[in-house]
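Structure provided below as structure tokens; questions to follow.
A single protein chain has been removed from this complex, and every other one stays in its place.
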Amino acid sequence: MTHKHSYTLKEIADFLEVELLGDPQCEIHGLGTLNGAAPGQLSFLSNPFYTDQLSSCKASAIIISEKFAESCPGNKLISPAPYVSFAKATGLFAELASSESQGAIHESAIIHESAQLGENVSVAANVVIEAGVSIGANSVIGVGSYIGESSSIEKNAKLYNGVSIYHKVSIGENVIIHSGAVIGADGFGFAFDGAASVKIHQLGGVVIGDDVEIGANTTIDRGAIEDTVIGNGVKMDNQVQVAHNVKIGDHTMLCGCSGVGGSTTIGKYCIVGGGVGIIGHLKIVDKVHIGALACINQSISEPGVYTSGTPQQKTSDWKRNAIRFQQLDSIAKRLKELEKSTDKP
Amino acid sequence: MTHKHSYTLKEIADFLEVELLGDPQCEIHGLGTLNGAAPGQLSFLSNPFYTDQLSSCKASAIIISEKFAESCPGNKLISPAPYVSFAKATGLFAELASSESQGAIHESAIIHESAQLGENVSVAANVVIEAGVSIGANSVIGVGSYIGESSSIEKNAKLYNGVSIYHKVSIGENVIIHSGAVIGADGFGFAFDGAASVKIHQLGGVVIGDDVEIGANTTIDRGAIEDTVIGNGVKMDNQVQVAHNVKIGDHTMLCGCSGVGGSTTIGKYCIVGGGVGIIGHLKIVDKVHIGALACINQSISEPGVYTSGTPQQKTSDWKRNAIRFQQLDSIAKRLKELEKSTDKP
Partner (left out) sequence: MTHKHSYTLKEIADFLEVELLGDPQCEIHGLGTLNGAAPGQLSFLSNPFYTDQLSSCKASAIIISEKFAESCPGNKLISPAPYVSFAKATGLFAELASSESQGAIHESAIIHESAQLGENVSVAANVVIEAGVSIGANSVIGVGSYIGESSSIEKNAKLYNGVSIYHKVSIGENVIIHSGAVIGADGFGFAFDGAASVKIHQLGGVVIGDDVEIGANTTIDRGAIEDTVIGNGVKMDNQVQVAHNVKIGDHTMLCGCSGVGGSTTIGKYCIVGGGVGIIGHLKIVDKVHIGALACINQSISEPGVYTSGTPQQKTSDWKRNAIRFQQLDSIAKRLKELEKSTDKP
């Protein structure tokens, strides 16, 4: 990998557009947590809960809000949003780890003559690009990825190795797609004829907005008739499943192993927790936050935080309570009876 | 893609073997929902709930049952099962989107000399086919797919790109397998020797019937000693996990992200909802329908619809109830006490 080994604190402050208090020439060659940082690293305080770790922190500088700046003895970068500044700083060091040779087309790549590649597009070994594909400038297509007929990817995309894009998939700018993701496979649609399932060929496509990130082995199915649509800024973790005809609003996040059933619409700025299942044909409004492993089988019309399930217990305790769950309606009715009988004095 | 841009309504009626009422020369160049269809498209009414959308529907023709035909002013195709007819009609337009050059073997494919390919088999770029493999006529093996030693695939298969078939897997006719599916990886079997897990090498295979569809990134493990068996007409959505030694009966459907534990047997014509988990060593009879995200940890001996879990709630409400779940056995006992004490007058 090509390495720029370090930045001065001044360079980082300028990049982050934050105020620097301390030594501008201090060399920073990496990032660390308050607890784990070594000298030469930059750390950050975002959660006030960790303020007492400041005194023992070995980092050479800390990104911190003005409010807590006094508690921090050494070099500091004053940010109104330390966690966001930290996120931006990670970009400085990530660039160093990038090994792609920009603009190279590997000799083993198989690119249809009708495909259109923008300036500076990199295509790695064993990639296959079908007819009518267009790829925007500066995009990087990782080893062994496949892009089906008539699909398009806008500029600055980063596809890691082994990504599968079926035909007629449209992908916006600045999109990151991790290994093993499959975009545009057939939605799960069948009509039962009384003896067997008749396939409903999936004729729609997938439309993915700008600034989307899609995790490893995540799957997004093409629409049955119309398109499956993923809004701008949507982030999906690994092993997320998005069924056909789903619409996901801008900036919504789907955590690992969550799944969204066919034709469901999710609003903007939602957070879908890990392992959550949302059944098909629902409507979830904006700014809904769903807790891990919840099963959502009714539409949600009000922003807020939602959960389902029961808390973990030792299995021996759980079993006794779980049996009672099966009697719950009867328990409630018996209680009602009792209330009635004791009411009558 | 090669395109036949349209069919006359007469051609479609003949293909579907249904009665045509209206203009036989009406040109149909696509399909649409009642709500979304444009002129030139064919739509369908399956759910009577949507009957009032008929009047505003812009489709040039509608597939409809005799019962509702009167409510439909324009061209119509009278079908005893409009949804099934619609499913069949999708096949007409899907064919147009297929880009494979039939019978071509890409020069980059690596095919062992002992492999046997039927007539008209297509093998795309970067495919690897190992020794002793046999592939039936008209099958299409997508870019970069891998077929392990001594595996067999019958005629008319469609494997999308990046499918992995391990050794000694047997696949029937007319099977569709989507990208990233892995068939025949080792089942998860270990014997614990008191300090570490000793691998049980998985010596069985996988046997998949005819007319099966397997979704993207779905995994079906090989058997430990005997085979894992998937019946005819089984349909699996994306990210389904089928463990070793499982037997799945004909025409059963497994929705996205469902998982079946080792040695479990599922009957025919079951529907396993999205995200459902069925633990190992169970027996589920025919015609069982399991609701989304249910955890099935007991065998099911009676057809019907099954669920587990609790309904979604605002987390603040949920928390109060969830704590009570942990007291449920005690609540039930106290109620019993109270009933006894108030019984004695």
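Note that the chains are named A and B in the order they appear, and that numbering of residues resets to 1 at the start of each chain.
Rule of thumb we're sticking to: a contact is a pair of C-beta atoms (placed from the backbone, for glycine too) under 8 Å apart; a residue touches a chain by one contact, two chains touch by 3 or more.
The structure presented is a predicted model; accordingly, all values stated were derived computationally and were not measured.
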Selected residue (touches chain absent from view) among A:L45, A:V229, A:C255 or A:V288: A:C255
Selected from A:G148, A:G215, A:G249 or A:G267 as touching the chain missing from the view: A:G215
Hidden partner chain, residues of subunit B it touches: 110, 126, 128, 130-132, 144, 146, 148-150, 162, 164, 166-168, 180, 182, 185-186, 188-203, 217, 219, 221, 224-226, 239, 241, 243, 257, 259, 261, 275, 277, 279, 290-291, 293-298, 300, 304-311, 313, 317, 320-321, 323-325, 327-328, 331, 334-335, 338, 341-342
Contact footprint on subunit A, counting only the chain that is left out: 1, 30-33, 36, 81, 83-84, 86-88, 90-91, 93-94, 97, 99, 108, 124-126, 143-144, 160-162, 176, 178-180, 211, 213, 215-217, 233, 235, 237-239, 251, 253, 255-257, 273-275, 291-293, 309-316, 318-319, 322-323, 325-329, 331-332, 335, 338-339, 342
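We adopt the following convention: only the chains that are shown with their structure count from here on.
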Inter-centroid spacing, subunit B versus subunit A (mean Cα positions, whole Å): 26
